[in-house]
Every structure is written in C-alpha cells, then in structure tokens.
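Every protein chain except one is present and positioned as in the full complex.
Going by the order they are written in, the chains are A, B, C, D and E; count residues from 1 in each one.
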Amino acid sequence: MPPHSTDKKSPGPATVAMVEEAAATGRVREIYDDIKATKQIDFVPNFWKTLASHPPLLEQIWGRLKVTMAPGRLDPLTKEMIALAVSATNGCAYCVNSHTAAVRRLGLDDAGLGELMAVVAMFNATNSLAEGYQIEPDVF
Amino acid sequence: MPPHSTDKKSPGPATVAMVEEAAATGRVREIYDDIKATKQIDFVPNFWKTLASHPPLLEQIWGRLKVTMAPGRLDPLTKEMIALAVSATNGCAYCVNSHTAAVRRLGLDDAGLGELMAVVAMFNATNSLAEGYQIEPDVF
Amino acid sequence: MPPHSTDKKSPGPATVAMVEEAAATGRVREIYDDIKATKQIDFVPNFWKTLASHPPLLEQIWGRLKVTMAPGRLDPLTKEMIALAVSATNGCAYCVNSHTAAVRRLGLDDAGLGELMAVVAMFNATNSLAEGYQIEPDVF
Amino acid sequence: MPPHSTDKKSPGPATVAMVEEAAATGRVREIYDDIKATKQIDFVPNFWKTLASHPPLLEQIWGRLKVTMAPGRLDPLTKEMIALAVSATNGCAYCVNSHTAAVRRLGLDDAGLGELMAVVAMFNATNSLAEGYQIEPDVF
Amino acid sequence: MPPHSTDKKSPGPATVAMVEEAAATGRVREIYDDIKATKQIDFVPNFWKTLASHPPLLEQIWGRLKVTMAPGRLDPLTKEMIALAVSATNGCAYCVNSHTAAVRRLGLDDAGLGELMAVVAMFNATNSLAEGYQIEPDVF
Partner (left out) sequence: MPPHSTDKKSPGPATVAMVEEAAATGRVREIYDDIKATKQIDFVPNFWKTLASHPPLLEQIWGRLKVTMAPGRLDPLTKEMIALAVSATNGCAYCVNSHTAAVRRLGLDDAGLGELMAVVAMFNATNSLAEGYQIEPDVF
C-alpha cells in the first residue's frame, strides 16, 4: 500500500506522503524557508509539502511560481485574482481555497470577490455559447 | 440542410444563420445599437449576431454582460484580463480573439499580455498538480 | 513524415490518413455500411474514416455508440441534445458541428437550439460559481 | 482570517459566509421566497445562500436561471438532464448532486439516469477522439 | 428521496445506491467476478458497484475497459500513467486515487510519479499558452 497522509477525516488525502517541515533537510528545507519568507506565512502549505515528495518537482514549480508572481506590470492582487479565475474554471478545490485566502489577504472583500465571480461565471457562459454555435472570430 | 454563414473560407462557420445588422428590426436592432454604443465599436460582433438567431438569448446574455462588465470594484481592464484568462483556460478561440482585442484597446501591451499568460500557464500547471496528487486544502 | 489528409485548405486536418470508403475492405467496410444504414446517411463521416486508421478502435467505438444511441428511456433527440451540450462544454468543434446537424435532422429549430444553448450557458456559469466558492452539497 | 461556514465536518466549506434564511432581509429575502416558491422546496439551497454574500450576484444569477428554466420548447426534465450532463462533464460536485436530485424529483429512475450517464460518457470519449486526431468537420 | 450510500462521513456519496457484492446476481455477479480476476484484486471497487445500478452500463463500460487495458503496443504501466494524466487534467478525484493505486502496484515510485506529474503540469501550462495566444499549427 502506498504511504499517505494520516488524517483520516480529510475529504481528499494526498496520494503521496508529504514531507513535513520537521523532516525537511538540505535543498527542501531551503525552499521551505524561501516559501515562508516570500509569502510571509508561518507554515508551509500542503501543496509544497506534497511536491517535496519529488524534490526536483518542488524546485521547478516553486522557482517558476516565485518568478511568475513577482510584481511586474500586473500587481499581486490582479495576479491572484487571475489565479482564482483559472482555478474556479478548472474546478480545483485546493487551488480555489488557497487563492481565495490570498485575495483576501490582499484586501478583496465579499463584494469584490462577488464581482470577480460574476465575471468568471459570465465568461464561462459565453465561452460555451461561442463553442456551442461555433462562432467565427471577427477581430484578428 | 440548416442555414449557415456564406463565408466558405472561414475556419469554423457558425451553425446558425447570423442576423446581419441590415436585417435587424425591433428589439434586436435596439440591442445592436446598445452594444455598439456601450462598447464604442462601429460593428456588431459575430457573437451577438449569432445569439440573435434566438432573440431571448440575445436579450438575456447581453443584459447580463452589460451589468457584469460595468465598472465596479474591479476596473474594466482587470475584468477583460479575467475574461481572457478564463477563455485561454477553456480554449475558446473566438473568446480569446475577442478579449485579446479588448485588453489591447484598454492599453495592455505585449509585455503585459505575456505576464498575464505566464500567470494563466502557471496556475493551469499547479491546478493539475493539486488534482493529480489530490492535495488536501489547508486554508479554510 | 506522417501521412495526412491532402486538403491543404482545411482548418484542422486529421493527424492520420483516413480510410476512404473506396479503400475500405473486410470488417471496416462492414462497419461503414452499418454506419450508413443505422444513421440513414449516404456517406461515412470523417470521424469514422479516421478511427479506421486503427480498425479495433473503429470497431470498439462504433459498437458502443450504436448501443448507446439506440432508443431507450431517452429518445434520440434528447440523446443528441445531451451530446451537443457535452460537446459545447468541452469546446469540440467537430462534435458540435456533427451533433448540431443531428438535432436539426431530428426537428430542432433555431428557437429550440437557442433554448438548449441558454441552458448550457447557464450551467457552465453556475458550475464555475459552485466551484469558485467551494459550495457544500446540501442535497444528498 | 476570512469568515467561513462553521461546519467543520463538511467536505468543501464555502469560502464566504452564507446568508442564512433567518438573517435574510429586503431584496435577499424576496429572492429566497421566490426560489422556494418557484422550485417548490422548503429550504434555500447553499448555492443561493452563498451568492447572497454579494446580493447583486444573487439577483443576477437567480433572475437568469428562473428565465432559463421556465418551460419552453424543452421541458423541465430535459433541461435538468442537460444541466446534469454539463455538470458531470465539468466535474462539479455540488452541481451533480443538485441536478441529480432535480431529475429524480421529475421522475427519472436509476435506469433513466444510467442511460443519461452512458450518453455523457460516450460523448466525452468521442470528443477526446475528435480532438486527439484533429478531425475535420464534414457537415457544415 | 433517492436512495444513497449510508456512509454519512464520506466526502462525496454516490448519487445512486451501489449494488454490493453480496447482493449481486446473474450477469452482474459474473462481471464482478471477472473484474476481480482480471484486475487481481479481492474486492469490487465502488466505480463498478455504482455502474451496476444500471446493468447495461456496467456491461458496456467493463467490456470496453477490459479490451482497452489488455496488453498491446502499450504496456499496462504506460496505459495506467496515461489514465492518471487524463484524470489529473480533468480533476477527477475518484479516478486519480484509483489510477495512482494502479501505477504504484505496477511499480512506479514517488520519483516516477513526480516525473509524470511534472509532465502533466508542463503540458497543461503549454496548452493554455497555445490557446491563450491562438498559435497556428506548424507541423501538419
């Protein structure tokens, strides 16, 4: 039987054993420290503890995410709202929870979240209409 | 045989006959005029000319889109970027073309578009990882 | 280089060479004949000519589709409308075209198609809302 | 920390505080009453109590859903079956639960549900084949 | 009220009553026995016990799955890895759990699973980029 999380009450236990913070050494520990410092949080989210089951994956995804989320032309709240829009569209529960927490930390309130969700819902609707009628592009 | 667009060269002809502007009367004409005035464009996009094949659908979708896209807590560029993120995630060609034109009209340049696409790509990747490992939410 | 369709003008040529009707022999020919007789059409759609590039796949998919679409508790139009709803949701161009032709042959007019699309759009919207807010089921 | 449902045992707590029936006032209360009367149920589903966290979203989605689901060329059971097909395709747990309850209330039994699922499964399969081989449309 | 699983603590109870092994008779029992023998497991997974709520669906899906998963040009581990890649992309929890168990039984360890997930994440990212920029095919 594969190893797995010991939390029997959880809705969807990870399919690999997470590397807990206390057990992290070497490069994994360095990345864990970088995650906490960069995101200004005091724990390592399950997402990263799961990727640590294959350290090259942790290294690659964290490295890319850190670059992607650094402030640029788009500000951090806009980037997190886009992340939430993608996650809602894909129906990813972990991701929706994580990015909702992030947009709230960055100041979005219930009304702002409601507006974001209205936009997400609107365009999931129009996407299915454009596909369902096979409408020809008229812009480019 | 069903009626269809007469443009034989198009990659994906609509599966219904569009209601061209010259043929629009009554409520459809009013909505066409409102679309052009609200979006400040001088033509009616194929999307709306297709929905007009069933006027109640045109009425309903345009009414809702107009409300959804009105300025609120989120500004118009942010809303269009979210629309583009949803459309890229769903792979809707018409929608990607349409919303890319919109974000450009609102001032996003190649670098800004590149940053947006980097965020969309990043979270489509992490969404598949969170699902692929069935990672438990740790936030809420 | 892999073999491919010779139609250079097509938007999305198949990635394998189709087995044209004139070239079909043995079991492939029998299935082609069954497709035309069952669907009451006088040509073999590209979908089936493509699957014939690997005859066991043609056999398996046609066999299953024939059983699935046979009249049962759900009538043929309902089944084709469900097929179209799935195809619009997935954004499959070939499939939307094919099933739109089918629902029209079975009598659905523009207004009926518009109503179907309104339902598809509505629930693609609500799906993204239920996911985007991670709403708990309250029924079962 | 964001507000959230106090039900610790639930598989996917909403990411906002729902507006419970006892706390609903004004327009939210009116809509809650309309939902119960229209759907002939004696409670307000979590979906609507969640949207009420941003009343304009509740207003907009309920208004549109009520129009969309009113009897027209397609009967209520057909509309709910299409809703279920979309939800199964998107993998939306809340939605599948909700629309399964609806089709049962409207008389679909296990065999009918099985037939519906067989159609949904069939066309999710063929959609991936048409996309996986990039088959050219042959109908329109 | 529809029948349903009696396990109140489960995250996502099936929306139909499963046919338990002790209750299986006739053709359902034969298929259950074939599933256990073919997969070399000593229980019938919930997936099959659920499909048995409509025996023709059980018959059809098992028959097709058995043929599809038989060794051919692709070996069983490759087929299960592809199944896991599809399931992670679609975000299907049941399926991810089931196919992760299968790849582990066939010898894939945490590093192999990590490599598989890295590939899945990579191409979900590039898919959204190719769609988000509407890039023209350059190969076929």
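Throughout what follows, a contact is a pair of C-beta atoms (placed from the backbone, for glycine too) under 8 Å apart; a residue touches a chain by one contact, two chains touch by 3 or more.
Keep in mind it's a predicted model, so treat the numbers as computed, not measured.
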item: From D:19, D:69 or D:96, residue that would touch the chain that is not displayed; value: D:96
item: Missing-chain contacts mapped onto subunit E; value: 5, 7, 10-16, 43, 45-47, 50-51, 61, 64-65, 68-69, 72-74, 78-79, 81-83, 85-87, 89-90, 92-95, 97-101, 108, 111-112, 115-116, 118-120, 122-127, 129-131, 133-140
item: Residues in subunit D touching the chain absent from view; value: 84, 87-93, 96-97, 100, 117, 120-122, 124-129, 131-134
item: Touching residues (missing chain, whole complex) on subunit B; value: 9, 11-12, 91, 93, 96-97, 100-101, 104, 110-111, 113-115, 117-118, 121, 128, 134
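Just so it is clear, only the chains that are shown with their structure count from here on.
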item: Fewest touching-chain hops separating subunit B from subunit C; value: 1
item: From subunit A, the most remote chain by mean C-alpha position; value: C
item: Same-interface partner of D-E, chosen from the options B-E, A-C or B-C, over half of the pairs matching; value: B-C
item: Superposition of subunit A upon subunit D: rotation angle, C-alpha, nearest 5 degrees; value: 120
item: Central chain (by mean CA position); value: D
item: Overlap residues in subunit A, where contacts from two or more other chains coincide; value: 9, 11-12, 15-16, 51, 57, 61, 86-87, 89-93, 96-97, 100-101, 111, 115, 117-118, 120-122, 124-127, 129, 131, 133-134, 140
